[in-house]
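The full complex has more chains than appear here; those shown keep their coordinates.
Order of writing sets the labels: A and B. Residues in every chain begin at 1.
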Amino acid sequence: MGTAEFNWPVRVYYEDTDAGGIVYNANYLKFLERARTEWLRTLGIEQDTLLEQDIAFVVRHVDIQFRQAARFNQQLNVSCHVAELKRASIVFEQKIIDESGSLIVSAAVTVACVRISQMKPVAIPEAVSGVILRATN
Amino acid sequence: MGTAEFNWPVRVYYEDTDAGGIVYNANYLKFLERARTEWLRTLGIEQDTLLEQDIAFVVRHVDIQFRQAARFNQQLNVSCHVAELKRASIVFEQKIIDESGSLIVSAAVTVACVRISQMKPVAIPEAVSGVILRATN
């Protein structure tokens, strides 16, 4: 795939932290998804419209390294890059860095396209995959 | 209403806390709902079955006092008492206390019965309201 990369800012609020004083591990998965969602939006793809067509992108696999802890009130940047576009799934490579450029999290996330009423894999609609192909080449 | 009270234990995990070292405020609303859900379950009312009938209990109003902070790893008790049973809504009085009996949270929670596809209020199904009436009298 091409080298296009999307970036999305995320502020760390109290809701995101835990008693260790750092961002709670599961919450990074939310940050990663926000970036993927906003990237799709910049391509004109709205997931509520997909949902009305019984289509959703569902996370199938996450391999995530927590490199360094982010803290309350930090301003983070979440990047999103398509590593692989398959017939019914997309593999993203994503990074979260802080204001100083320190790497907080790196992750590979595979999302599958499913018919949500049956939770069965389906091909990504051509209207969607076409837009993604053009954006990443 | 009668004096029957239901109690449900909740353990405080890292996921529930914030960087202040205490339970994050919004998470107490989750604890309150778990107790209401489990109380309904003891009455034989399963909310996934209601949802299949296009019926859900939706929170309409919460008045919640945060009296004292609960901390990581504490074992809390959440109580649930029906203060008022109306045609299409229920008012609960709920308390959260810690192991030593200290009051953490007190709340009044109004849930409305809605047809979820339209988000319109509907009468609580008789099968449900009858069971609640018998349990609280």
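Of note:
What we mean here is this: a residue touches a chain if its C-beta (ideal position, glycine included) is under 8 Å from a C-beta of that chain, and two chains touch if they have at least 3 such contacts.
Bear in mind that the values here come from a model prediction, so they are computed numbers and not experimental data.
Of the identical protein chains in this complex, 2 are displayed in place, while the full assembly in this structure file contains 4 copies of the same sequence.
In the analysis below, only the chains that are shown with their structure count from here on.
The angle needed to superpose chain A on chain B by their Cα atoms is 180 degrees, rounded to the nearest 5.
Averaged Cα coordinates give chain A a centre that lies 33 Å from the centre of chain B.
If you check the complex, the residues on chain A that touch chain B are 14-15, 17-22, 24, 26, 71-72.
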